[in-house]
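Here the complex is missing a single protein chain, while all its other protein chains stay put.
This part shows subunit A:
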């Protein structure tokens, strides 16, 4: 069923799922995104890395318009991002987002968190939504926590619930904004395992992360950002073993040192 609709989509549109054209954004005097051009094709896993303040999180957030842009164009599956309103809401339902701070709805149980979007946005009936939610929660390994509230879960569990919540919408692309940066070291791997599996299943993913191990093993492409620009893009092997730019060499020498 899913396979058929995906095939149909890719005939209708092109294989370019997310396209950023000449995107610029300022935070006051800070030119945080400078002439960004980036194309992400269907099924591709793109990892965005770079020093803090380089604009990588902002880049990720512009893709579902949590951040507006000053100029340029962003297309999702061939359609330009609309203005704030119903149409944008509809488009956001197709773009899954996972945040650094999980952002699970604190007043709802884990199960309700995963059901809410399906019921209120997709208008799925409750029974179906619950079945899908439970299946997804099992898949990310927190099925037994379904009736707890987010605050009762560990960070790693919360983040896996957040991934399940995004997947419940059946998104075309998943955005991960530093999904493991707020986690204790022993919980990082449980989240990365889920993401690895997702990548293997063919999900289109944009991942902003500091996890170089994940970038090496799961990414099709590494995008290196510094000072609001995309400095370098390459396959992970090539990027980590033989970075072209001095900025990337410098960055890698600092983080791979320990």
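Note that a residue touches a chain if its C-beta (ideal position, glycine included) is under 8 Å from a C-beta of that chain, and two chains touch if they have at least 3 such contacts; residues count from 1.
What we mean here is this: contacts and distances are computed from a predicted model.
> Suppose you had to identify the omitted chain by its UniProt name; would it be "2Fe-2S iron-sulfur cluster protein", "Amino acid ABC transporter permease", "NADH-quinone oxidoreductase subunit I" or "Glycosyl transferase family 2"?
Matching the unshown chain against "2Fe-2S iron-sulfur cluster protein", "Amino acid ABC transporter permease", "NADH-quinone oxidoreductase subunit I" or "Glycosyl transferase family 2" yields "Amino acid ABC transporter permease".
> In the complete assembly, which of A:15, A:37, A:70 or A:84 touches the absent chain?
Only one of A:15, A:37, A:70 or A:84 touches the chain omitted from view, namely A:84.
> For subunit A, which residues touch the unseen chain?
On the side of subunit A, residues 64, 66, 84, 86, 89-97, 99, 101, 103-107, 116-117, 120-121, 149, 151-152, 162, 165-166, 169 touch the unshown chain.
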